[in-house]
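Following this message is one structure expressed as structure tokens.
Removed: one protein chain of the complex. Kept in place: all other protein chains.
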Amino acid sequence: MNRIHSLGHRSIWLIIIVLSFLLPLALQLGYIQHIMIMAMVYIILTLSLNLIAGNTGYVSFAHPAFYAIGAYTSGILLKTSAIPFLGILLFSGILPMAISIALGYLFFSRVRGFAFAMTTLAFNAIAGLILSSVLPNIVKGVEFQGVYAIPRATISIPPLFTFTLTSNIHYYYFLLCITLPFIGLMSRLMSTKVGRALTAIRENELLAEALGINTLNNKVLAFAIGAFFAGIAGGFLAPYITFVSPDLASAYYWVLFFTMLFAGGPGTLIGPIIGATVFSVLPELLRFAPGVSFTPELRQALFGLSLLLIIILIPDGIGGKIKEIIYRRRARA
Amino acid sequence: MPGNWTNPKVIAAMIVVVLLIGFGTGYLTATYTIQPTSSKQPISIGLVLGLSGRYSYGAQQALSGARMAIQEINDGGGVLGRPLELIAEDDRGVVADTVSGANKLIDVNGVHYLLSTGASGGTLAIMPIALEKKVVLLNFMTSSPAITNQSGIGGNPWTFTLCPDEFAYARAFASLVNTSEIPANSFSFLAYDMAWGRDACAAYVQYIEAAGGTITSTNFYDPASTEFTTILTKIKAENPGGIITMTTTESLLIILKQANELGITLPVYNRAVGLGPALIASGGNLTEGLYGMDPWYAVVNTTANTEFLQKFKLFSGTVPEQYWPWSAYETIHALGEAIQKAGSDDAEAVRTALTTIDMPSATGGSIKFDEHNAAHNYVFIAKIRNQQVTIVTQGPG
Partner (left out) sequence: MDPIWQILVNGVGLGAVYGLVAVGIQLIIGVSGVPNFANGQFYMLGGYVLFLILGFVGIGYFPSLFLCILILAGIGAIAERISIRPLMERPRSAGLISTLALGMFIEGLILILFTAEPKTINTPYSGIILSIGDVSLSVQRIIMAVGGVGAFVLADFFVRKTKVGKGLRAMSQNKQACRIFGIDIFKMSRIAFMLGVALAAFAAGLVVPLFALSPFMGSFIIFKAFAVVIIAGIGEIRGVMFAALLVGLTESLASFYIDPLFRDVTAFLFMICVLLIRPQGIFGEKSDLLFAK
């Protein structure tokens, strides 16, 4: 049973890891590298959302807010302070995490399910409003509502070396070094006591409580870890795009995250990865589609329809389906 | 867990999936990589715009304006003997897509020049890309002062702005305060809560107060909102001399309707919604007395402008609702002129050439860039009287 969240095929993961290191060298175009970087950002976001929404069964609308808070923190600190980037990145994760812990203890103890989802929705809306309307009046560097002209990130471990990330390749490898351990962490997490507790909460919360699991602490933990990594993703985004705007906390993003998570396969490891990759790469691939004009309206309608069909017909998502096929093969073999 | 060498088919499937995603895009895009230029190879110009999605109203017309200019130039033999070609990418009004669209145009299509999108945030996001990849960025539609502040001297030399920024509009408006045309002295703001709404408001506040006027309140609204009676009730109670709006077209129509319902008779000075025939048709009587501020109107009475309108009507079958088609049109012409002057399509050469051009504009002004790479044309203030647009005044842009 503790194989659930690791694919079990170490060889496959090894191949994937090696390929991901070689890929940008094969595809020199900055445009492709950008797509791959954004795919990784979304993998981090979706997997971290998966912890609370997929594994624990508590849908959260607050993820874009944590992402945005991380991005703003990183952008503002990079622009106005001399703190080393690694420290800033860490802090971009810690700040949303702290907020999520406060929110978690406040609301997990009072509401569940749909009502909890609504509180996250409220928090997201309020956070978005604060970022777009309150922050410009308080913080220097945010006068024009977004944070622009964010300087590039510089990694320095004095006195060993100082390196400034400028091109897409730099950012790709930097993010890869964060993403791979992160995926490993998520994989290991689900086979620990905490992971099993979360699954128990999802399946039957009352029973879990009756069995002595401290559901409150576990839920807050899942929420906090999710928020931390969402903040890290945002913290990375700031020096990469060099511009951060309040629309990072908007409804567009939680629609995107939910699509990636639930079509990909909530509650699994590979599901969110597939979902994030497909739904960030596909829109870009569609730019090249000859003949049919894939307007965003058509895209939205198709995404909505495909998500609907997947939810109804393949409840475990694309990832879940793949696992099912693999397990069936294994059982037969 | 030992590594099981299981069914090779499964391993192969996983590899294929990863490869498909990675190399598939590589293959597809390789077919679009630029070939080395020969003398008859078209010169590519990129354009990123919100052609669909939420804020696409009028963007399609802007695209037509650009295309019309390209066709004209090509009919006249092209530039340096080569035809121009426009490659447009849709960013649906989302900044992240603006960035990826710009990247795609530069990396995959190999454009040396890029026309920027319709949201200030988008332009700001791709300015660093233009700097890093040495691509000329032509901002023809967005007016955040942050853009011009950071361009040209001491900043990003690759960005050029061909439309007035909010300070220019504010200056022109403020010059009319306390005069016979705008006898009002106090104003309430109603603006869209996004970058340009806020920037524009700040600019207007600054100039109006300098001209001796007062701002009774600044009110921002959520872009998705369709309900303004609460805000308008507040404004009505403040009893200002006029209402200045920075909104989208649809919001303006609702605002006029609801203001009418509340019995508000104050003059509305709208910035950013073009006074075009579709607006007048939808709004009917409600648009009577509405003001607008733009660098171009269809009724600007010069021979060049009349010609432009005729050509545009023939080309696209419509009359421009906003100034964007004209701006796109003149931007392409300015770019063409600069390439011709530079004698080559090299980005740096064209950039330098742009800083030296001095072209007449259809509105009677000229396109000439200052030290912040901003061209100063005119700003017109117009009003709707008897369902017709009439120019009230013009000022330096």
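Chains: A and B, in written order; residue numbering restarts at 1 for each.
Assume contacts are C-beta pairs under 8 Å (C-beta built on N, C-alpha and C of every residue); 3 or more make two chains touch, one makes a residue touch a chain.
Keep in mind that what you see is a predicted model, and the values were worked out from it rather than measured.
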Hidden partner chain, touching residue among B:Asn219, B:Ser327, B:Thr363 or B:Gln394: B:Asn219
Which candidate, A:Ile15, A:Ile155 or A:Ile311, sits in contact with the chain we can't see? A:Ile311
Could you tell which one of B:Lys236, B:Arg271 or B:His372 touches the chain left off the display? B:Lys236
Which of these, A:Gly57, A:Pro246 or A:Gly319, touches the one chain of the complex that we don't see? A:Gly57
With the missing chain put back, which residues of subunit B would touch it? List them for me. 52-57, 193, 219-222, 224-227, 229-231, 233-234, 236-237, 250, 253-254, 257-258, 260-263, 282
Chain not shown, touching residues in subunit A: 53, 57-59, 106-115, 117-119, 121-122, 125-126, 129, 133, 202, 206, 216, 251, 255, 258-259, 262, 295, 297-305, 307-308, 311-312, 315
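One rule holds for everything that comes next: only the chains that are shown with their structure count from here on.
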Using the average of all C-alpha atoms in each chain as its centre, how far is it in Å between subunit A and subunit B? 33
Of subunit B, residues touching subunit A in the complex: 1, 3-7, 10-11, 14-15, 18-19, 21-26, 28-29, 32-33, 52-53, 89-90, 92, 94-96, 99-100, 103-104, 106-108, 120-121, 124-125, 128, 132-133, 144, 146, 150, 193-195, 198-199, 220
Show me the residue ranges of subunit A that touch subunit B in the complex, using the header's touch definition. 3, 6, 8-12, 15-16, 19, 23, 26-27, 29-32, 34-36, 38, 132-133, 136, 143-146, 148-149, 166, 241-243, 245, 247, 252, 277, 281, 284-285, 287-288, 295-297, 326, 329-330, 333
